[in-house]
Each structure stands twice: as C-alpha cells, then as structure tokens.
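As you look at this complex, bear in mind that one protein chain is not there, while each of the others sits in place.
Take a look at chain A:
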Amino acid sequence: MFFLSEIEHTLRLPPYLLNRPLNEAIKGELDSLFLDKVIEKLGLCVSVYDIRSIDGGFIFPGDGASTYTVRFRLVMFRPFVGEVISARLKESSKDGLRLSLGFFDDIYVPVPLLASPNHSEPDPEHKNGIRWVWEYEGENYPIDGTDEIRFRVHNVSYPPVPLEQGKDSDEKESEQKDSKPFAPMVVTGSLDADGLGPISWWV
C-alpha cells in the first residue's frame, strides 16, 4: 500500500523563513508543497520520510529568496493491482459502491465487479439510496455500512487534469460545479472473489 519514492526538487525558500534552522524550514516547505497531493504515477503523498541532501543556497539576482536543490524520500500511498485492502462504505448508488479509507475517498466498485449474483434494492435507511445485496445459496447478504469491507484493487488510474473551458456560458459552469469534484487518483476495486466483501460474511 505504501511505497517510498526518492525525488529531487529545486526549492525556493522564502526570506521570512530565514530565521529558522535550515532543516526545519525546508521540511516545512516540502510539507506544504507535497503533503496530501497526488503525483501522477506515484500516488498520494502521505508524508516526508527523510531528507537525504540539501545543496545550493544560491540567491539569484533580483530575487530575495534562496534556492536549494533538495533530495528527499516521500511515503506514497500507491496500492498495487491485486492488493487486498479493507475500507469503509461511503456511499452506495446505482453505479456501484464508493469506499473510503479516511485519508483517501475515491475508491469505486462498479456494478460488474460486485459479488455476483446480486440485486439492488432501495435502501430503507437512507433516502434515494440503493443497497446492494448478494445472493448466495438462497441467502441474502446485504452490503451495508456496519463493518469493514475488503476489496481487491483492480486498477489504479490517474485521469488527466481537466482544462478550463473559457468560452462556455455561465450556465454550463454552474452545472459543472454541481457535479463531482475532480479526483486526480481513482482506485477501482472488485468484490468478486472468496474472502472479499464485508468481513461479517466470512468470519
């Protein structure tokens, strides 16, 4: 689930941080720059693991800030295909399930990858909600939010950042704002194997 990635970055340290010790200031800058952000093909950055080297400290003409070349390692959240992860149900809709890990919410299980055979029924607890039910040997096992759900990672994709469309009218922009916010990293999971699904089904 978690990997280390080593990165070299040219960092500009603003002058108001000059009174702090160098390591702290650089770590603070790296945190604000990388934490909780998705880097393509590397995953979601969880934490700065360590700083390996700091070079430079030049001040370029016309600029008040010093520039450092820093090598450091980041702890990245990057689930690999085939990994089994346990998560909580966030919402259930006609397209499938959406699971959440607390720090990462964009895990989708589309209908074809749900445990089969299954059927959906309107959720008695939430209005306009759909609850999915697995049929096995005559018994009905609903997927509800009471316990953790184990899923296997089917695919991890990084959709490209949508370009702004300047010529659209105001109406279209307001419609776009209502739709889901852009997710830079999407994990697709599957529940279609033994041992997957809510833990209560198997224990």
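The rule is short, and it goes like this: a contact is a pair of C-beta atoms (placed from the backbone, for glycine too) under 8 Å apart; a residue touches a chain by one contact, two chains touch by 3 or more; residues count from 1.
The criterion applied here is as follows: contacts and distances are computed from a predicted model.
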Among "Autophagy-related protein 101", "Phospholipid-transporting ATPase", "DNA-directed RNA polymerase III subunit RPC9" or "Anamorsin homolog", UniProt-listed name of the chain not shown: "DNA-directed RNA polymerase III subunit RPC9"
Residue of A:31, A:91, A:121 or A:135 touching the missing chain in the full complex: A:31
Contact partner of the left-out chain, one of A:69, A:93 or A:120: A:69
Identified contact with the non-displayed chain, of A:13, A:46 or A:187: A:46
Interface residues of chain A (partner: the chain not displayed): 1-10, 31, 35-36, 39, 41-42, 46-47, 49, 60-61, 67, 69, 71, 73, 75, 77, 80, 82-86, 101-103, 148, 150, 152, 193-196, 202-203
